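Structure first, then comments.
A protein chain is absent from this complex, but the other protein chains hold their places.
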């Protein structure tokens, strides 16, 4: 008896298009009881007033409740990332786990998950949040059966943010939040969460981090973290992807780090390492960086008041990555604080040794 | 005695930044008397209300008049292309020709130019414009000493557009223009101009083109045309780049055609053909295409009411190309009617056999 | 026994915020069985990729189904208009009708509704659509008990649009649609629907309209039509507001026509006509017009490639109207083909003779 991970990449026609998921379930290609997480790219602006994310999440939740109890449906980690700039294709990636009779593989894709306790709002963006997340990453590793940090290749975190109401509640208890700017709280929460991953994976020494470094000292980063802040939770949802004993099936995962927006050779090299395999999903981060330059040449992403830097960066990096992998149905998300170096970002590649049938790694 | 082409790629700090050009002239690296054309990427939106182009052109013209007679300064072909989406770097590319005592090379970069007569406004976007341009392309080839069409690698055309006043003038003479929509006239003028290149280079049989195909039948295209419409002229300015006898120096040019937005392998192959050379300038076109898909996957460029398709396409294609050439100080321009296939576009690569010093191919 | 109309204006915190509607129902202030229509302003871009409208409609439909049978919930006419530019406040306006024991008023607000048969797709944007809508407007007037056209003050129409699939279906039957451009089909459908209102109300002589005038001859218009195209229907939903015998309650309605974007004196005059009343809801249309000028001065709405003309027009007209009525929780919608004169638009004012309690005209 082993566990086997399935990764289903499904194109979507609109934020509320769940027809692909529904038909996969109807065909028996997806067993809804095994769904652990769904990551998706939706076609809004990826910024504050992006309603495509909420619309997609609500639509997915309604569909999942048709197949599962409400509690089970709501336990599934939904991470919708807005912004399909350039030719990036809107899609979802469904992570499913089944118990199977197959023999274990030496290194098969393993999926683990965990949740933290609620984060006291005054701890958001501070070392306490780093520690809370680091513990949960270890728990998710244990859930997946991953013993060694170097067997972890991607950690997706969904983290909370501050609202005016939450700030008020903290202040009514005499507590001071790290910021009173709600937009900035999203960045700080992603930042602390990513440093939580970095410390859990041994990439950064926790003793070296001070509150002031969070969201500021970009020399500290994880090469495997991907964080997303959402208003709908007050704890953290964590999904760990890696390799572990006790798992079977043809799926594999690799990761690399782009040092800047066009540093695609590591991606090409990672793909070339596994000749004969097919790419099932690419999960990556993009950002404009703080220098205003790329390889010494000035860019205008930070100065464009018509298009936000995150939109520029996603479209440009998606172009660079699509040029390597041969299509643009890839998950490139913005907001990469401490997720890869300044201006760069981590990329995870899920591949299969066999041909993909109907987008399902069979 | 031979002619020698120089290509100077100069970073700009703002649309009106001519300090780089000025200092190159002051240092003697550029002789203003030999400047034939300046192509530039400026940091506006690349659409109707992009004032960065006019500001750049006006600033360059003022600077050139400091060094040349007004007539000579105004004869220089200025093509400013707006839109540096993603990490594309604002810059200009100065084409200069000098008579030198060097021995001719087997295939050195050759530059030729020509202008057409004024285009009667009712001919814009029609076969008469194609024929007018085709003749001028042949004249520019003769100016460069290029006898064979396959020695031409890039043809830049600046073509006129219709204004409400021009339409009224044509109608007052009892003539009917091809369109009464001024924005559409830009596309039609680029379309007919590009088909003019295609027929001059033997890529399309002129007998097969009917008025209705212009701006509609995307199976007809040139793999070497780059057209830009401007309100400031009523004729056409043509610059031909290729190889010809009687030219010297280390500069070479190659071209290829991207079949779609991420078809970068031809670019990689063209660069690999000339090991040891350095890329001096990349000149290419980008567009979103009409299918709404890339390699079978839906994209959202055509449906985004916040960012125009041309801005999406430029940023994304620039990312794909920068991933190959290693930086983003490249000239990627939008509006590619009949310039490469639907959704794709031509790319020209100017390289030098020797190391580049101060960005000048010496 | 009379009918009584209630109009509830409810602020919303987000596109999917139905908490206001829910609490009104819970408090007994709204009886869901009497809801006829809900008009709303949502905070997207109001253009093609505005997901705030669909998200709001889906959220309202789910909420209504909690209180009504699915058939009854789905029969309620939902018109979500995207775009709250400037300080316009996102909100919904709920129209409810109850049978009451009150004595009839001389002129109380009356609400009528109707639906047409499915529109054959080749008739969209043509005279047949005008006739279909005109009949349905008469039916909705009859439903409200309005006998005279001059007692009609506002007609809201939700009309269909063409999709690529619908065009293909028509063509497979050997029919030709009025356009193959799906975006243009929205404008044509609004145009023909508005001319349907105009003919039903005697504002335009149907004999004078030819197919070519639809979406082109702006001298033909209704002063009381408001049309919105949606992909989710293939027929038309019509809601008529006016005064009629047999209705009771303190609500009244008036309308006027703005000749251009700042022609607010008619609105001021209409409000001044009824001293002591309170404004319950303002329903209006805004557009940039085709001249590129306002009162002789050039504007830049039509040339701005960063912000669409509809967004400019809504924000600007909302400012002009808010300056008159004293707040910006008003319904100003774009896309005003044949709805008021070129550059102007109709405005309807729903007022109450008594003080408004909890936003409900009690």
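Just so it is clear, A, B and C label the chains in written order, and each chain counts residues from 1 on its own.
Everything that follows uses one rule, which is that contacts are C-beta pairs under 8 Å (C-beta built on N, C-alpha and C of every residue); 3 or more make two chains touch, one makes a residue touch a chain.
These figures come from a predicted structure and were not determined experimentally.
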| item | value |
| --- | --- |
| Identified contact with the non-displayed chain, of C:94, C:146, C:240 or C:318 | C:318 |
| Identified contact with the non-displayed chain, of C:113, C:299 or C:338 | C:299 |
| Interface residues of chain B (partner: the chain not displayed) | 14-16, 43-44, 49, 51-52, 54-55, 58-59, 62, 306 |
| For chain A, the residues touching the chain missing from this view | 45, 47-50, 300, 303-306, 308 |
| Residue ranges of chain C at the interface with the undisplayed chain | 11, 13, 43, 45, 84-91, 261-262, 264, 288, 294-301, 303-304, 306-307, 311-313, 315-324, 326-329 |
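The working rule: only the chains that are shown with their structure count from here on.
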| item | value |
| --- | --- |
| Self-contact between copies chain A and chain B, residue sets same or different by half | same |
| Chain occupying the middle, per Cα centroid | A |
| Averaged-CA centre spacing for the pair chain C and chain B, given as whole angstrom | 48 |
| Centroid distance [mean C-alpha coordinates] between chain B and chain A, Å | 41 |
| Two or more partner chains touched - positions in chain A | 43, 306 |
